[in-house]
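All protein chains of the complex are present and in place, except for one that has been dropped.
The letters A and B name the chains in turn, as written, and every chain counts its residues from 1.
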Amino acid sequence: MESIMPDMQPMNQTVQETPQFRVLTEDQIEQIYFAALDVLERIGSRVHQDEALELFRNSNEAVVSEDKRVRVPASLVERALKTYPRKITLQGRNGKRSVALQKDHVYFGTGSDLPFTYDRKTGERRRTTYKDVTDAARIVDALPNFDFFMSHGIVSDVPNPQTYDRHQFMAMLEGCTKPMVVTSVDGEGLEDLWKMACLFQGGEEEFRLSPMFVAYIEPISPLTNDHSAVEKLLFAAEKGIPAMYTPCPSSGATAPATIAGMLVQSLAETLLAAVMCYLKNPGMPLIMGGVTTVMDMRTTTYSYGAPELSLASAANTDISKWLNLLMFSTGGCSDSKWLDEQAAIESTLSLLTAFLSGANLVHDVGYIDSGVNASLESLVMNDEIIGMVRQVGKGIRTDDEGLALKVINEVGPGGEFVTHDHTYAHWRDWFFPKLMDRSDWETWNSEGSKTMSDRVNEETQRLLDTYEPQPIDDATRKGLQEIIDAAEKRHSK
Amino acid sequence: MSFRTNYTVNKTPRFSLLSEDQKARIFRGVIKTLNDTGAKVVHEEVRELLAKNRCKVDGNRVRIPPEVVRDALSSLPPTTTIYSWDGQEEMCYVEPGRSYFGPGPTPPNFIDTETMERRPYQRKDATIVARVCDALPNIGYVQSLGSIDDVTHALSDVYEFADMIQNTRKVIMNWAFNVENVKDEHRIGIVMAGGEEAFKQYPNFIHYSEPISPLTSDFDAIGKCYYCAQHRIPQVYTPCAIGGATVPATHAGQIIVAMAESMVGVVVSQLLNPGTCILIGGVQSILDMRRTIYSYGAPELGIMSAMFTEMLNYVGLPMYSTSGCTDTKKMEMQSAIEAAFSIHMAMLSGANFVHDNGYTESGITGDVFQTVMDDEIIGMSRLICGGVEVNEETLAVDEICNVGPGGHYLYEDHTMKWFRKHWQPTLMDRNSYEDWDAQGRLTMKDRVIKKTRDIIDNHEGPVSRVPAEAQKDIQKILDAAEERVRSK
Partner (left out) sequence: MAVDFGKMADLLIAGKVEDVSNMTQEAIDEGLDPQEVLQNGLIAGMDVVGQRFKACEMFIPEVLRSAKAMSAGMDKLRPLLSESQAKAAGTMVIGTVKGDLHDIGKNLVAMMFEGAGFKVVNLGIDLDTQVFVDAVKEHKPDLLGMSALLTTTMPRMGEVVNALKEAGIRDQVKIMVGGAPVTGEFAEEIGADIYGANAASSVDKGREAVGK
């Protein structure tokens, strides 16, 4: 029966379309921020690069000491902070502007430069090769829940460690069309990678509007900026290349043993970079970052699985949002040496927490062995976990259709909903497992009693056997090769 | 001396799925459903009670008007304390934001702790589960993970409770087939507490019973609820709602049905004995539309449970939630993911009693190894949900300046004081690759098995401290129950 009543929405309704999650109050964030400013005024940060020191000297506000320590007044920091963009949209070599970095948009991707890889044939670990990076790239390109790619491994089978980054980027491009985060040896390396990317994006200006990658750069905690890091940062500032300056403090060793203290120091390191970039080129696209975790006090491992990593990263993300900076965070990683239940647990907790926090780029997905070992299977496993995590982001629908009061009344006590149209219309909103098994005991046995490890392994092999990314056209390939060859030539002397 | 004012902190993170408006709207849905659709109550005495108290009774169907629900909610206790069996220690506080994780009741099968084979649950398993839970620091209360197969079937619930309460000081949540058996279990609780008055003052167990979705309270379930309310036994009255099968496929619709059918128990309990403790909640998940199983690993379970917890906080009811469970057939990578997901959601939402930690095979098999793994996950989740302490000392500005660029914190007094607050793993491995390799390349599963067996071999629990008199009295209760069953 058609209703004659108008469709009436109740008024004054605020709806949480997504969950809300927050670690710190604004008051707490302010305390951490003021403490970081205090650190920059009192002790500062050491900068091992002459151009940067010159920039600070010429500012007439920063104080540069004999020992290369730079101290910065709060007023200069606050001025610098006003200049950074709140939005950066990355475009892969496939031409899709698929990663829209803006407040509370969350994207997941791998980490980079793992020295070792588990060989899928022998099960033993060995040095990571060019092919390993291409394989990881293809898998990330194929998996729907990965949004950006870092190299996962570090290519070791290259002629010269001083030019490995160009080959590594080439390996990444071969396999993956999604936006990337790249590492480079030094400023010159970054320049080559940027030139390579510009070949796809259609030149320097186009790259600035639709950058293909973010440059990954890290200071050394506590409060130290080495030469090549600063060189890369200044180059990125000059060219308007998005860059993250991401401290990796270990609480108790290279940062205070309290999370708040670690965040203060980490923020001071970030703010110094913010001022440095501001002095070079105000408004360059800088992204805040941090792998904020503890040093395990029994094994001295820099822990990628510690719950503190999740908590501190989420708190750090709260700070980034308050500062209007985009955030590069961490999740989906593990201390386990093997892709096992430990890796599953540590990945799940950190991914769920990172997603809820609203960090923009969540990296290191698939790291095992505390950032030492690469495993292709771990990428496949994490893709499933991210799918579950994103289900939380769908929130709870509370309109008339969601409340289903008429349906409930119609079915009544003791009835069933399986055959109801309402169920037919909505069951597809649920999460669809690809690797999680939900069969009954008999079916499971008759289908070979497979564990999730078995299924992850099979899926990894299937992707490796079948997935072909969109190829690179010959002209572009030639241009890429020229840049690489030129670099080799320069460095062969 | 303080230089500061207007300082508010998040002592813990804040998490929510629903706005105030959304909660109000869902609650109106519950009220409307109870008033218009009502529920089936298959128990004459209970229907009479409800009819006498402004409810509309039509055959089995009972419609509960808003004001009756309001009155019931307003007479709920804001807090209830549950004690160790001897009443000596306050073990659980049933109040907002306090989360106790534990196993679940009644799967038919169990993973044998020696052979690792799946087999019917035996009497000895109840003791094992109680002792293991007694030893695990993050397990807050205990359920059996099974239903005993090798005793008189009609009394497996009573045997289970009789054995378990002697093997852990933690609070037990028991279940029963019917009111007769609840009475036996009540007697056992009284014996352990040291008398009827002592039990009233220091209740030492919580009783679990289950209405049926959609909107049905069967004779035994509501009968047990009635008995517990009369005797002021803290209780849980919760359905296992199956999204897309016994309740709507939309989460809001599901929670409205689940909350409405449980509200029958809340109303009955408060009419009989205002201020008696009752929790609702239960298992909230979906029917897997490919395999047609009730999924214990679906992310929807964690999401709906968190949402339900918010709803119950909104109306002032404690939440009996679900986590640490899986659809896979044994403890493995999948169970690790599903458990970590649901545990973290339950912790974030602040559910009160969170059950089914140790369920595998979609609730068909109990696995205490999974419980042991869950214990570690709960510890990690609790750390994340413990928040960041921000004050002069933790900000550590002086230490940062003293250490300076390029220094380290390993010699700092500040580090000595604070590093022990870092979470210490008991199962998570953080060795270097070389040490791990040298120590035999153990995986998480190997370590879980070792830890579980260490507990079983070495943790005796409190059984030797149970007074001989009490042990005899419990045996008498069991003998009498056997006699009753035989005479039927």
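List of remarks:
The rule is simple: a residue touches a chain if its C-beta (ideal position, glycine included) is under 8 Å from a C-beta of that chain, and two chains touch if they have at least 3 such contacts.
As the structure is a prediction and not an experimental result, all values here were calculated from the model.
Of the chains on view, those touched by the hidden chain across the whole complex are A, B. Touch with the chain omitted from the figure is made, among A:Gln20, A:Ser98 or A:Gln162, by A:Gln162.
Interface note for the absent chain: among A:Ile29, A:Ala52 or A:Ala253, the touching residue is A:Ala253.
When the full complex is taken into account, the listed residue touching the unshown chain is B:Leu410, out of B:Leu410, B:Val463 or B:Val485. For the chain left out of this panel, the touching residue among A:Ile220, A:Val275, A:Ala314 or A:Leu480 is A:Ile220.
Between the chain not shown and the residues A:Thr83, A:Ser98, A:Thr299 or A:Thr451, the one that touches is A:Thr299.
One chain is missing from the display, and on subunit A it is touched by residues 48, 113, 115, 154, 156, 161-162, 164, 185, 220, 224, 226, 228, 250, 252-254, 257, 295, 297-301, 371-372. Mapped onto subunit B, the interface with the missing chain covers residues 406, 408, 410-411, 415-416, 419-420, 432-435.
As a working rule, only the chains that are shown with their structure count from here on.
Each chain gets a centre from the mean of its Cα atoms; for subunit A and subunit B, those two points are 36 Å apart.
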